[in-house]
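Apart from one protein chain that is not included, each protein chain of the complex appears where it belongs.
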Amino acid sequence: MDKSNDNFLIIDNISKNYGVVQALKNVSFTVKKGEVYTLLGENGAGKSTLVKIIKGEETPTKGDITLDGETIKNYSPMVSKAMGIAMVHQELAIFENMTVAENIFPACDYLTKTGAVDKKRLRKEAQDRIDMFGMDLIPSQKMDTLTVAQQQMTEILRAISAGSKCVLLDEPTSGLNKDETENLMKIIDRLRAEGITIIYISHRIAEVMHISDRITVLRDGEYVCTFVNDEKLKEIDLISRMVGRELTKSLYSRKAYTDTISDEVFFEVKNMNKKNAVYDIDFQLRKGEVLGFFGLEGSGTDSVSRMIFGLEAMESGEVFFKGEKIDKVTTTTMVDKKIMYINNNRKTAGLLLNSSTLNNMSMPVLKEYSRGAVINNKRLTEHTEKYVDAFSVVIPSVYQKPRNLSGGNQQKVLLSICLGKEPELLITNEPTRGIDVGAKAEIHKFLLEAVEKGVGLIVFSSELPELMSLCDRILVMKNKHIVGEISKEEISEEFIMTIAAGGI
Amino acid sequence: APAAEEAAADDATAMKGVYQDLDPDREYYLVSSHQAHPYFLDSHIGLRYAAEYFNVKIIAGGPDAWDTAAQAQALEQTLAKNPAGIIIRGYDASSVDASVRAMEAGIPIVCTEAKPVEGRGATVEGALTFIGLDNYQCGADTSKELVARAGDTGVVGVQGNWGASNTDAKLAGLEDWLADNAPGWTICGYADDKANTADSITAAKSLINTYPEMTAIMGIDSSSGPGIAGAMQELGIEAGTYSVVVHDREPATLELIASGYIDATLINKTAGQEVVAILVMEDWNNGGLKNMPISSDNAAAGINPVPDNMYNSAVVIDKDNVMYFTQEAMPDITTDLYNR
Amino acid sequence: MNRIKAPLQKISNKFLSKNSFKKLLKINGSIAFLMCLIMFAFLAISVPKLFFNPFNIQALMFAIAPEGIVAIGMMILLISGVFDLSVGSVMAFAGLMTAMMLVAGLPIIVCIIIGLLVGVAIGFINGLLVEMAGINPLISTIGTMYIFRGATEFLMVGRSVDYNNFPEIFVNFGRKGFLGVYWMFWILIILVVVFTIFIVTRPTGKRLYFIGGNENLAKLMGIKKRKIRIGAYMISGLLAALAGILMTAKNDAANRYIGNVTHMNVIIACVIGGGSLNGGQGSIPGALFGIIFLSFLQNAFNLFDFESSMQRIILGFVLMAVVSVDGFMTLRRQKELGRI
Partner (left out) sequence: MEQKSISTLNNKKKFNWTSLTIIILTLAVFGFLWATSDTFFTFANIHSLVYDTSFIFFGVIGFTYLMIMGEIDLSVGSMFAFSGMWLGMLCDWGLPFAPALIIAIASVIGIGAINGILVVRFRVPSMMITLGMMTALAGLSNLLSTNLYGYYYPDAYRAIVRPTISIGGEEVFVLIIIMIVIIAVLEFMLHKTTIFRKMYYVGENLDTAKIYGIKAAKIKFITFIISALTAGIGGILVGSRVAYAAPTIGIGYEFQMLTAAVLGGASLFGGKGSILRASIAIFFLQLIRNGMVIHNIDPLLSQIIVGIILIIAVYLDTRVNKATTV
């Protein structure tokens, strides 16, 4: 590890205001050359804002940035690019219409003598990068033919191949599975060995503790403290500094309700198939039970969740709810039967980002709150306020748009919409994706409260701790079908991973 | 009316003999934009008559909508069929180049209806002759007709499809004549009827509502007549309140003359211009017109012996003669020789 | 080292290599190319005499060249994710400007440059409206379409000057050629080659695709999105002006009707040629093949004396079919990947 003492980056008293919102308040710290420096904090803590400022995409309201000993005026993405700073954005940022090679080198870095883009060279350089990091990509392949994980890896390759001195990674692993994450960790190790500075953001604490040299915690836009990542550092320290209070593990895990599970089959899928997506899917959810689905990226869990809710068509298969066969599985029939779905990406589908929260909450319950076709807006507002209160969504008014809420609050709105329908069955796909531990715990609490009231719950998740704390039974998928079933007693991280990653 | 029909049919068959012996494969074309416009009704009648009369095949081609570039394209591609002659419409200059090449290749062209360059003296480049209405004169005649019907003083509003070249010339003639010959008349306002009956009603209503002192309306587009009358009907104004003089012979216009909303309409001899165009080209092909003794050798001298312009004067239709112009009254010529 | 598993990708790769025909179809613009080939074969076999007639070949060159030139600019815009409905108005307005300067007696080259600069300026205005004022391209270019069509009519109609009878050199620029190919067609060929090379090899050309694919990301990657889009609008304006000037030269007259349907034709052609309103795809040869296909279709209509209204009915359905087939293929590929 390169432990040279010169500081690569000095953040000096940076503040950032968005209108009345103060995203960052007088944040100062120093990043050394060649270290992996992690920013940790709840949703809305200001991490993304901070790295955007470092990249020059946002201008701080106040404060200075000193890079490589030089205090920068007139900062911009162009300046930071020239200084060798590259960034992986929190949201997938790729050009779907271009090839892998072009996505790795969007600046068309290699030109022939005549000034033309040197395609051969681009491909070769891209292939070199790909090989260097042991990935299975083809430079000439179009991006829209790749899986999300492959797209994310391509984006990471772009950041580290720009001749960078410093790479900013904002939640790069949110779309990656375990293998891919490990691979990324190796890449980061290697970059560190080359003396490249890494600023890293992730909500996955284990990962953070594995890779970081130092960890800075931000809370509500303020600098809290910096930990040196050594043996003494405990997960619970980080978490408590993030949320500002002690957090016990009990909040996380579900009590054993196994005795309350009846033999009655509540929801059942028989022999569901779809070409290139999944095959032979059979499972039952019993009354009072929480069923989990686990699978690595590409294993087909996402498709199963969407197909049983009618978001994708199945080629064959039958779905039974409370003993009755559902003739046509479409989202409309499912919602009519009070089956709700929490989508894994609230931005592309799940929330109307530009409509009021009131409108969002109204979506599934319009019928309930209207006489004939006429909507009763007053009762709808009451309904919205009730749920917003119950789920402690921090929001100035029901007319606020979700676009202006933080990730955790957006997720709570999403949950409110679904629970507002008073569902009998809730299918959740990554119910706590990319939100901080505090919000995560709250959402788990709400979900389990719903289960206690008799709501059926199926959880699709890529986070094992989440599944382990919520579920009575976990089905593991691999290669597009179900390969194993694990009961509450047998659940252990190692066991699940062996099945999912192909040990058995 | 039936009598007129019989007479026309008789004439056609009676004269046929002269042209029956000629090569039966002669093919003439009418290439024009805006084929779907009702205005073409008269052209079709004329061309049916001409096809029978001259025993020639006639084909109409070109775009149905307003697209002069497509007209030029259709003309150029028609040349590939080496026709005996082509009637073109000179709505604008886009067909001139192709006409020039056609004439150079020995395909006679006659331009009817509109000239690419307005103005009385202007000749049409690349055509034997122009046959059609003298728009400027027609405008003047419109004013003359108005004064004849409505007296020496009055206030008149004018509407038309502003932006079309023939409207331009008509308006100029109309204004000039009034200024020179009718000091008692003033033009109070102008409205755009966009060559469209619905918009024409709106335009006429604007004129009527805005200028209470107005006593007459002139409409110089084919949609003007139905538009003005439609406006009067919608506003509950009785027929005859305004002196209305318009152009063209849309069936609706003729009906409105009969019912008194419109005093008179001035029309082109549209069917005639097409018949004469075929006549000119037939005779050109037979050598008659080609060799008229203007010079010892017209081709060598590089001159066009045919008159440069053959102007129609406008025909006035009013209550007294409208029954001879209605669609039912017109001869029903059927022929296999014309494709419309 | 762990290899990242990519089962789906492997499936799609197998699928690709097995079907080289399908692979061919994936090359942008190849559908338009195939459609051109089919039309060509059809015409060449069914009416060889008419199709290969020099008049017809000339007509095709005249039909393809101006719209082809405009289509290059439109395709560049489509690739970068925007479009321009004002191209037709630019053609008319720039042509009129050049004509006015010629009539005023300025040197030809100056007149042409002024006309081209007018096009560039309007393109610049469009670019500013879209990129700086943030007005959607549909709205902003409809606005400029209205404005410059209106300005053309305003400047031409009712003026006593006729903008025609230009110097012979200028007219020959529109009517004559070299080696049997018209100047405007040479210009088209050169422009297609130049812009294809530009798009395929130059970094700026590539950047158009980045911008069209994901404009926000392109901005973050340091691509000067605004500059490039404004530049693209200026090129589109320039090319439209060039086409307008060429048409003006060919007509030997300024013409207010030039380009009144060009914007629609050109967008249709570009979409047939592989462009997309969503941006990020398309190619210059694709645009050319789109125009050639439409010209062949029109040619077939004209050579077979097709009923003119039927032409548009067929054209409309062809467009709907092409767009639907494209959508269907995209959907199927997504399904095969298990994405939906």
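Here the chain labels run A, B and C in written order, and each chain numbers its own residues starting at 1.
We take it that a contact is a pair of C-beta atoms (placed from the backbone, for glycine too) under 8 Å apart; a residue touches a chain by one contact, two chains touch by 3 or more.
Model, not experiment: these values are computed from the prediction.
Asker: Please provide the labels of all shown chains that the missing chain touches.
Answerer: A, B, C
Asker: Touch as defined at the start, partner being the missing chain; which of A:S362, A:Q410, A:T428 or A:S461 qualifies?
Answerer: Touching the chain that is not displayed is residue A:S362.
Asker: Among A:N271, A:T332 or A:S487, which residue is in contact with the omitted chain in the full complex?
Answerer: A:T332
Asker: For the chain not shown, which residue from C:A59, C:M75, C:V120 or C:M145 touches it across the whole complex?
Answerer: C:M145
Asker: So that we can see where the missing chain sits, which residues of chain B does it touch?
Answerer: Its contact residues with the unshown chain are 35-38, 41, 64-65, 162-163, 189-192, 194-198, 201-203, 205-212, 223, 226, 230-231, 234-236, 250-252, 255, 327.
Asker: Tell me where the left-out chain touches chain C, residue by residue.
Answerer: Answer for chain C: residues 129, 133-136, 138-140, 142-147, 149-151, 153-154, 157, 264, 267-268, 271, 276-278, 307-320, 323-324, 326-328, 330-331 touch the chain left out.
Asker: Name every residue on chain A in touch with the hidden partner chain.
Answerer: Counting only chain A, the missing chain is touched by 18-19, 311, 331-332, 334-336, 340-341, 343, 348-356, 359, 362-364, 366-367, 370, 373-375, 377, 385, 388-389, 392, 394-399, 401, 404, 417, 438.
Here is the rule we use: only the chains that are shown with their structure count from here on.
Asker: Examine which chains touch each other and state the graph shape they make (line, ring, star, complete, other).
Answerer: Graph shape, chains as nodes and touching pairs as edges: a line.
Asker: Closest chain to the protein CA centroid?
Answerer: C
Asker: Centre to centre, by mean C-alpha position, how many angstrom separate chain B and chain C?
Answerer: Each chain reduced to its C-alpha mean, chain B and chain C end up 36 Å apart.
Asker: Suppose each chain is reduced to the average of its Cα coordinates; what separation in Å results between chain A and chain B?
Answerer: 73
Asker: Going by the contact rule already set, what residues in chain C reach two or more other chains?
Answerer: none
Asker: Would you pull the chain B residues touching chain C in the complex into a rising list?
Answerer: 35-36, 59, 61-70, 72-74, 76-82, 91-94, 96-98, 101, 105, 116-119, 125, 162-163, 168, 171-172, 339
Asker: So in the complex, which bits of chain C are touching chain B?
Answerer: The contact residues of chain C facing chain B are 50-51, 53-56, 58-60, 62-63, 153, 157-158, 162, 164, 174-175, 247, 250-253, 255-262, 298-299, 302-303, 305, 308-309, 311-312.
Asker: Would you mind writing out the residues of chain A in touch with chain C in their complex?
Answerer: Contact set of chain A toward chain C: 57, 77-78, 81, 87, 89, 93-98, 102, 106-108, 111, 115-117, 134-138, 141, 145-147, 149-150, 153, 179-180, 182-183, 186, 274-277, 298, 303, 312, 479.
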